[in-house]
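Below: the structure, in structure tokens.
In this view, the complex is presented without one of its protein chains, the others remaining in place.
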Amino acid sequence: MDYLALIGSVLTLIGTIFMFLAALGLLRMPDVYNRIQAGTKASTLGSVLTLLGIGLIQPDWLLKIGLLIIFILLSNPVSSHVLGRAAHHKKVPMSPKTVLDHLTEDQTSTKN
Amino acid sequence: MINTLLSVSLLFIALSFILIIIRFLIGTTVADRIIALDVLTVSSIGMLVILARMFDRVIYLDVAVVYGILSFIGVIVMAKYMEKSL
Amino acid sequence: MIRNSFLILLLAGLGWILFQEFDSFKGSDQLNPVAEYYATQGPQEVGAANLVTSVVVTYRGLDTLGEVTILFLTAAIVGLLFKRESNSETEDIYGTSEILLTAGKILVPMLILVGVYIFINGHLTPGGGFQGGAVLASAFVLAALTFSGTTVKHRVLEIVESFSGISFVLLGILGVVLAGGFLDNKIFSLGTFGHLFSAGAIPIIYSLVGLKVGSELSNIVLVMKSSEKGGDHD
Amino acid sequence: MFFVLMGVWMILNNSLAIEIWLTGGVVSLFLAILLCSNCSVFQGVNLTPKAMLYTIMYILVFLLELVKSNLHIAKLVLTPSLPINPGVIRAKTILKSRMARLILANSITLTPGTFTIDFIDDTLYIHCVDLEGEDLEAYANSIIRKFEKYLEVIYD
Amino acid sequence: MIYLILLLVFGLIMIIMAFTAIHHKNLQVAVIASGIISLLASVVYVFLAAPDVAITEASIGSALTVVIFFYVLNKIRRSNDQE
Partner (left out) sequence: MINFNSLNIETVSMGIGVILFVLGVWGIVSQKNIIKIIISFTIVDTSIHLILVSIGYIRGKSAPIIDAAINKENAANEVVDPLPQALVLTAIVIGLGITALMLSYALRMYKENKSLDINKFKALKW
């Protein structure tokens, strides 16, 4: 029995479960910002775990998979940041549960 | 054994695709739909890598590399269009 | 009303015809003779591991030349249509965020590198001139998005494009002189199978195609982005 | 910059043949000369042994936080009542190097319940799913300091 | 068998997206839907053992086409604003 391959496939399974949770969070969260939170975090860790699992199953692919992981870790948070910034500038409404918003306060105070 | 686990993983990804599409269909604003597209791309990177293992060809990884590096551009263009600074 | 019902009738007929075709489609389990020739003789004759590349560049090389010409014409027409535009100032209200700026500085060279990798390794791994050109063009899109001040000079793009086009045709004619026919790749030695410098002229031809397609596509996209600077100043 | 590009090229090709070294060298040199204005991003890395040690520790802390954040999100999503009270708070950073700031922002985006909305001058605006307690300043500092204390050693 | 289930899911999603792209009133949503169609089509190409076509579709269909559509939408909106 190849233990490394077994560990790898279990990691892959956990990663896909995280992706599923990301989708579920995307569906359940009340406003755009919380959806970005759920989507970005869970899908990033999910894909990283999946890639690592496949890399453990096939150890000679590990270098390329590492490069792919670096690309994902670099680009995914940036795109979600740009999206959140655009949504905030566009004044997409926040959910009524929101407690406070320093950014809007600061913007209005500098304008006046 | 390994193949069974990987098949179950593929099923989970397909389920998450369906959930993301539901969010896309009911999403109230455009930003919701863009984040749905983003998550869809990242999930399909994972799916492509699993497929590369199941078909046992290393060359399919190149497709995943192109995906991973290009998923970024579409989202940035859409976000810039949204905030009117394209 | 009459128009609508006519449309529905038309579509139903179209769908029915297509469904008949689809129903009689069985799928084969054997290659047809042409494809079998490509699969068995291709590696010996051309020396490329990627059979699609050997078909695109060598067996159907003239098609590729024509296709690149069509793209050139398209880029020229799009440029022409956008030339007489009223000037409008682009206002960047919020500016680009610093995070995106830094990430862009890292990612643009990476994108260009991946594009170059894709089209140089076109005969070994999936990819080739067209895909690499598209990745190059998206690198230019990212550069234009993040560093809004810098614009790529149209002159440079034009020079790169004409240079690669002329060398493409020259290589083809060299094939006529030195080897069997137009765009024959045996003007250099075939080399060892599966190495980077193998398959004769295919890596060079595909790199030229990649440069040409990349400059044409980025020309189209950049012209569409900024019409105010899109038309050349000369 | 040249060495980074060269490394990426070798990983992509996954081979050590002489012709790949040659082509990669030519391509990376060309790109490094052409895009030299971007070189400044890669400067400012300390290459002392202490910085190396801190890099490894940083990666470990980061991975731990990543897993923790996902368990947090999973718990949140699977709770039927969605116990959230989101908000946007501000936090000041002391980092100056641009690469360090990028890594800081990305790390914050990937850690429990927070993500960076905007970055103006030295101020980060962080969106939190779950605002805890009354002392907002302390909370914001606790988010940032976790990563800053490693990054300010690695980058100067 | 698993491939078949996946393909059926993909087909369903692509058909729904085509409906959305044709019938949604908001043009941005229609463009994003057509981008999703291209994205899933390129995964289907991987199933059909055509990685070359998959790379082309991913880089052109779902990145560059969406980009030029958004550029044109931007120009239309800007010339609307000038009125």
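Here are some notes:
For clarity, chains are labelled A, B, C, D and E in written order, and residue numbers in each chain start from 1.
Please note the rule applied: contacts are C-beta pairs under 8 Å (C-beta built on N, C-alpha and C of every residue); 3 or more make two chains touch, one makes a residue touch a chain.
Remember, predicted model here, so these are calculated numbers, not experimental data.
Although one chain is omitted from the display, it touches the following shown chains in the full assembly: B, C, E. Across the interface with the omitted chain, subunit C contributes residues 7, 10-11, 14-15, 18-19, 21-22, 25, 27-32, 34-36, 38-40, 43, 49-52, 54-56, 60, 63-64, 67, 70-71, 74-75, 77-78, 81-82, 124-126, 128, 130, 134, 193-194, 213, 217, 220, 224. Of the residues in subunit B, those that touch the hidden partner chain are 55-60. Touch with the hidden chain on the side of subunit E covers residues 3-4, 7-8, 10-11, 14-15, 18-19, 21-22, 27, 30-31, 34, 37-38, 41, 44-45, 47-53, 56-57, 60-61, 64-65, 68-69, 72-73, 75-76, 79.
Assume only the chains that are shown with their structure count from here on.
With steps allowed only between chains in touch, the distance from subunit A over to subunit E comes to 2. Shared contact partners of subunit C and subunit D, listed by label: A. The central chain of the assembly on a C-alpha centroid basis is B.
Centre-to-centre, using mean CA coordinates, subunit D is 31 Å away from subunit E. Centroid to centroid, with C-alpha atoms defining each point, subunit B and subunit D lie 22 Å apart.
Annotation for subunit E: residues touching 2 or more other chains are 51, 54-55, 59, 63, 67, 71. Listed for subunit D are residues 8, 12, 102, 105-106, 116, 118, each touching two or more other chains. Interface of subunit C with subunit D (complex): residues 97-99, 102-103, 105-106, 108-110, 112-114, 116-117, 120-121, 195-197. Per the touch definition, subunit A reaches subunit B in the complex via residues 5-6, 8-10, 12-13, 15-17, 19-20, 22-24, 26-27, 32, 35-36, 39-40, 43-44, 46-47, 50-51, 54, 57-58, 60-61, 64-65, 67-68, 71-72, 75-76, 78-80, 82-83, 85-87, 89-90, 92. Subunit B contributes residues 59-60, 62-63, 65-66, 69-70, 72-73, 76-77, 80, 83-86 to its touches with subunit C in the complex.
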